[in-house]
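Yeah, one chain of the complex is gone here, protein chain that is, but the others are all in their spots.
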C-alpha cells in the first residue's frame, strides 16, 4: 500500500521512513503530516519555527538539476531543526547515473549522513537509492522527473486545507502542461486520497496526459469551461521550449488561450484561490494581476512548503527512534 | 535625504534599514556605523569577534555575478553573529531579471529570510528589491554594477580613520579605471560626506568619469602629478578587457604609465597609505613591492570589511526591533 517503485515508504510500525511519492501513502499518514506541518507554520514577519529535534543529524541535499528555491527550502527546514546540512550538486550522465548514485549513497552513509534529499530529472533514481539505503537512512524526494514531487503535493494540500477548511466537496482545476508536470501528478494523488470531489485538468491537447493517467478527472481544452465554479485553480509552470509542441508559436498566443487573467478567474467561484508552484512565467501562464491579486495564495504556498519539509524531516527521524 | 532609487534607507526613527548606497546617508549615521564596526575589529591572529545578536535570523546571499571574497566576507560576518546563512547563485537574463528577482524576494521572504545581501552587475535591481521588501526585511548591497558598493566605501573610510585619525585636511587620490568603478563612487561619496578636503581622481582619458560625476574632484591624467602630497592612495582594479579602450595594447604599457611603483609612491606624503579593493592585478595597476610594502593597508581593509559587514547586519536587525 505504501510502496513506491518496490520500496516501502513506511516502517513496519507505520511511521514514515521515506517520502518518494504520495501515491499509496495512507490517508491517515497524510493527514497526520499536514497536522504536524501546521505546527511549524509561522506568519510572514514572525520568527520562523525552530527546534533541536534534528541536533546531531546530517542532511545531504543531492541535486542533479538546479533548483535554488526547493534546495533552500529544504536547507532552511533542516537547519531550523538543528541539523547539519551539506549541499551536493552532482552532474552525472545517464549511463552511469544509477551506479554512481548508489556509490554516492554508500559514501555519504559512511560519512554518517542520515537523510538524503534528492532531486533528479530522470525517473527511478529515487527508488533505487531508497531500496539500497541502510536501515537507519531516509530518502526524501525533492522532485523526480515528471512523475513525483511529494512535498509540493503536501504543501498544496496544506494550503487548500488552510483556505477552505476541508477537502470534500471541493472542485480543483489543474491548468497548463499537465502532461509533463510532477506537480500535477502529486497534486492529483494527494487530493484524490484526501477526498476532493472533483479534479479537473485543463490543457492544450499536446499537454494533456495519456488516457490511463489522472483517472476520474474531467478533461478540458477550454480554460473558460474548465474554470467554471472551481474552488481551487492550480496553475502550472510552462516551459517555453515546449510551447511549440503545443502549437503556440509564441508566449503571447499561449497567454491568449491559457493565461489566467482576472476576467477568466471570475468564472471560478468568487472565493476561489489561485496557486502556482513557482517560478512563474508572468504574462505566459498567469497575469501579474492575478499572481499578486487578492485570490492568490502563492506566497503562502512557499511558507507552507518549509513547514511541510520540517514536518517530514522531523517525522522520518522521530520514527527512526521508534523503529530502532 | 537617505533615499536611494526612491527607497528610504533609514526607518522613520532614523535607524538603518537598507544599505544600498552611501549617497544620501547622513554623516552621523555613517560615523555611527564606523564606530560600531570598530568594535568588531580584531587583529590578525586573534579570534574574530562573535556574538549571538543574529540568532534566529536568516541571511540570504544572492549573487548574480561571482564574487568569492565579498560573499565569504558577508557569510562569515553573518555566521559569527549567529545567523543562518544560505547562498544562492542566480543566473538571470536581463530581460526577466527584474520580475524574477522580485519573485525570488517574495519566495525567500516567505521562507522567513530577514536580510538579503545582493550583488548584481546591472543597476537598479537593488532598489527594486528594496522597494518591494516586506517591512521587517532589509536589503544590503554587496555591489551594484558600476554605481555602488557601500560596504566597501565604509571599510575604506574605517581604514583611513584608523590610519590617519581624521578625515578633514586629508588628500585622497583615487587611481585607475574610475569611470567603471563602483568602488571609486562609494569612496567618493563617503569621503565627501565625512569631510575629506581634497579628493583627486587619476585616470587615463578613457577611464575618466563624465564631467557631471565626482563633483569637486581635481582630475589628473598624469599619475606623478596626481600623487603629489597625497595622504591616501586608492588603487582600483583594472579589467584587462577594458585596457584597449584606454589605448593600452598590453598590461606592460598600462603599468608603465599608471602602475603604482615604489618610486611613484614616493611622490605622495611619506606616511601615505596604499589601498586596493582586491583582487589585485599585480604588475598591472600595482607593483608587488608596493602591494606588500610597509605603506600598504590592503589586508587591513579586508579585516575592516568583515567588521563593517557585522556592524551593518547588526544595525539593521537591532533597528528592526526598535521600529516594530
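By letter and in written order, the chains are A and B; residue numbering begins at 1 in each of them.
Keep this in mind: a residue touches a chain if its C-beta (ideal position, glycine included) is under 8 Å from a C-beta of that chain, and two chains touch if they have at least 3 such contacts.
Quick caveat: nothing in here was measured; it's all calculated off a predicted structure.
*Asks:* From the list B:5, B:75 or B:120, which touches the chain that is not on show?
*Replies:* Checking the options B:5, B:75 or B:120, the one contacting the hidden chain is B:75.
*Asks:* Would you indicate which residue among A:12, A:110 or A:215 is in contact with the undisplayed chain?
*Replies:* Of the candidates A:12, A:110 or A:215, A:110 is in touch with the missing chain.
*Asks:* Which one, A:49, A:88 or A:145, makes contact with the chain that was left out?
*Replies:* Touches the omitted chain: A:88.
*Asks:* If the missing chain were put back, which residues of subunit B would it touch?
*Replies:* Within subunit B, the residues that touch the unshown chain are 42, 44-45, 47-48, 50, 68-69, 72-73, 75-76, 79-80, 278-280, 282, 288, 299-303, 305-306.
*Asks:* Considering the entire assembly, which residues of subunit A contact the chain that has been omitted?
*Replies:* Residues 56, 58, 60, 84, 86, 88-90, 99-100, 103-104, 106-112, 134-136 of subunit A touch the chain that is not shown.
Operating definition for what follows: only the chains that are shown with their structure count from here on.
*Asks:* Find the geometric centre of each of subunit A and subunit B from their Cα atoms only, then give the gap between the two centres in Å, rounded to an integer.
*Replies:* 41
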